[in-house]
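The complex is shown incomplete by one protein chain, all other protein chains being positioned as in the whole.
Then we have chain A:
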Amino acid sequence: MQHPYQCICVCHPVGGDGSGMLLAASGPKISSVNLQNGSIVSSWPDEESSPAHETRETSTPEGPPGKKRKIAQSTETKPNVIQLTTSHDHKHVIAATGEDKCIRVFAIDPTGQLTQLSERYNESLLYRGLELTMPRCMPKRPCAIAVTPDNQTVILGDKHGDVYSLPLLPEDKDPSQLVPERAEAAPRKAFVPAATNLTVHTGRNLKALEAQQKQKDLHAKTKEPPKFESTLLLGHVSMLTDLLLATVVPDEPNAKPRNYILTSDRDEHIRVSRGLPQTHVIEGYCLGHTEFVSKLCIVNDRLLVSGGGNDWLGVWDWVRGELEMKLDLKDLLVAVRQDGLIPRTSDASLRDASDTVAVSGLWACHMAHPHESQLLIALEGVPALFHVPISQLVAQYQCRPDLEYTALPGNLLDIAIHTPVSATSAEHLSSLNEVSLIVSVDNMHALGSTSQPRSEPTSQRLLSLPLCKDPEVKRWGIDERSTALLEAANSAEGPERGGKGVAALCYGVETLRKRGGGKEEEEEG
């Protein structure tokens, strides 16, 4: 059975014909698909680097020194792609992988070929047209990535709540010359336990101290600092869930644009910090969620939409930290259920979508008049695409927003917004009315479930939903003809995967919910 495409995005490589490339990650594999003719242009890791092939290569004694062995992993142990994005100039593709906690940067050429960029000076290795080298591995699992507007820097948030900046393209420096700049490292000297009895009051402290001293030497040997440049910018003492960069032109005359970093966490926070180089300044918070926040989306300038474990979306004036409105999702879910989109079941293992809401995706889809820009919403384990006009997401909007949905043949996993650009310049076409959505759905799990397998698995994982030409019809519809263009990608052999691993990769949002009754370790002191 083919693995679903858990992450997709559209890229318009510089010098390309403007029709764009779809980048789609299926398990550990990233493919680039030509959106003009549907052909799969390149795949990473390279198809040819199959385990058998690699073993042969590396066992040759006089072959190139064991460099290739590093990439000679079987599909099973290759790390899954968990984040995929492009630089704003569409020259690079950035992927984060889960198991090895790494960030990988690829160059994408006009034809859509992906080339993983060299991490180390002079150690790049040309291998079947792909320049394969060392990825940058972070101390903790990356969970959100963004590229600064100047395309120089990757901002990366990790599972433990820290946000780092890394140069998009590592400098050509000998890695041993690099002193990693990490504020969490002891500033002046290492934090060594103070081993005087005067400072240790309790037996518990004393034991901890002894254990620490034993551990110290061992520790020094096993952990070396990252061999690349990275700077700790800010941190939450919580699990970081999303990260956005934003720029605002202040109202004051002649004021320069201001950059911000917005971060969200599992403890209901949305934090607004200044952008580089003043990320230590927290400007404010958007507080009001009572469950985890999993997704952030800036829909226009000062309007932020947030979603998570609450059955509503928050619409914020994020510069002022004010909640403008709550967009209710509960009614819509009930409607989806009543429409029979999610089969009724007595099976308790099917997550009941009417009971909990877990927002797994938010996208702003900008369109030109007479079409209306829309906010697109994905709820975890729900086979529908929700959409609402962005213009209605203001406190002054008197009516109930037109929140509607398009039914999908599988649970919605990801969306790539495809806006064709002109072939000559990278400018968007004057008319944004050719926007279409490429939607990735789960082909393995039953509709409405994040755990139950489908009775009849399908290979259809990618769908095309062009915008209806009639601006009055605000719906998106699955289009047979343009979906047929995705046939090669739909039928491509993905890595064989069991259902469990797929669920863990595709459905991580609901697991953020606090299970209540969190216990405090209480003992006699």
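Here is the rule we go by: a contact is a pair of C-beta atoms (placed from the backbone, for glycine too) under 8 Å apart; a residue touches a chain by one contact, two chains touch by 3 or more; residues count from 1.
Here is the rule we use: contacts and distances are computed from a predicted model.
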item	value
Missing subunit (named according to UniProt) among the choices "Protein Abitram", "NEDD8-activating enzyme E1 regulatory subunit", "Dynactin subunit 4" or "tRNA (guanine-N(7)-)-methyltransferase"	"tRNA (guanine-N(7)-)-methyltransferase"
Of A:Asp100, A:Asp162 or A:Glu324, the residue in touch with the unshown chain	A:Asp162
Touching residue (missing chain; options A:Pro149, A:Pro167, A:Gly288 or A:Pro453)	A:Gly288
Option touching the unshown chain, where A:Arg274, A:Arg337, A:His366 or A:Arg454 are the choices	A:Arg274
Footprint left on chain A by the chain that the document does not show	160-162, 183-194, 198-199, 201-202, 204-205, 208-209, 211-212, 215-216, 219, 232, 234-238, 255-256, 258, 267-269, 271, 273-274, 277-278, 280-282, 284-285, 287-290, 514-525
